[in-house]
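Before anything else, here's the structure in question.
Note that one protein chain is taken out, while the other chains of the complex remain in position.
Our next item is chain A:
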Amino acid sequence: MAPLPVNILCGYLGAGKTTLLNRLLEQRQERILVMVNDFGDIAIDVSLISRRSADTIQLSNGCICCTMGGGLFEAFERALRFGNKVDRLVIEASGVAEPRRLASFALAEPDLDCRAVVAVTDPQTLPERLADPRIGKVVESQIRGADAVFLSRADIASRASMRRVARLTAGLNPLASQHRALDGVFMQALAAPHDGRSLLALAPERDHQRLFASRTITLGPAPERGRLAEIIERHRHTVHRLKGYVRCAGIERPLLVQLAGGALSLDPAALPEGMQVNRLVAISPDAKALARLEADLGLAVA
């Protein structure tokens, strides 16, 4: 039996997780099993979830040593018993859950296949949440641990707040893709594997589990596209991830340069507001490989 793909939706109370989940369920493209990791959230959370296209497992949150409850273990055991009756497991994490803890289950369990972790944020309240001494750290960890950031309420949030939040989240997590709509690009991001190693490399605090290094490389103005691609290709086997927006010589639109899973892409893309151009974030298990990449890029395209 193929392992069950898992997506995790995290984000603080009121960020829009349930709305996003419902819209995913409404698409009815697959049989989705939903795990709701909390009742402590807002009162309406569970009743909001449409039950038409999904089975729902409800579990209480908690750290075993602290609550003596086996909620999380039991919920994963129940999810696994569904076997091939479902195509995907979507976990709506509690508002105070750190995605890393949940993702570690899906990463370690051979019968699960950990796909993208999505941080859902409300542009209108995010700055305030991040500044809150009680929960700022949790909200930050949710963004730092995500492969994709979904900015909700794009239709009603002001342009200024969208810009501010796009910049804030890109600053915290330059690797994550940003989304404002449940479109094809978002569905593609959802299907991509979770890249916990790379995300961990960006974590600000020292962590003994960190095995990857990261490096931010600033390019000179207007590098030449072919040359840039060629150099990155050369480092494809030693650099695990690379991402950034680059303005190349003779090309009008900026290019989104991405190296993931050994595949390099340079696609024209709208530069997210507040995003700095010609700056690449690179991740590798080998810090020296990153230095070599920087040296090559610096010599060639500076």
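Convention: a contact is a pair of C-beta atoms (placed from the backbone, for glycine too) under 8 Å apart; a residue touches a chain by one contact, two chains touch by 3 or more; residues count from 1.
Please note the rule applied: contacts and distances are computed from a predicted model.
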item	value
UniProt protein name of the chain not shown, from "Protein lplB", "Carbamoyl phosphate synthase large chain", "Amidohydrolase 3 domain-containing protein" or "Branched-chain amino acid ABC transporter permease"	"Amidohydrolase 3 domain-containing protein"
Option touching the unshown chain, where A:135, A:213 or A:251 are the choices	A:135
Candidate in contact with the missing chain, chosen from A:96, A:149, A:219 or A:246	A:96
Among A:10, A:35, A:72 or A:162, residue touching the chain not depicted	A:72
Chain not shown, touching residues in chain A	12-13, 38-43, 45-47, 60-74, 76-77, 80, 94-96, 98, 100-110, 134-135, 137-138, 196-197, 200, 205-207, 209
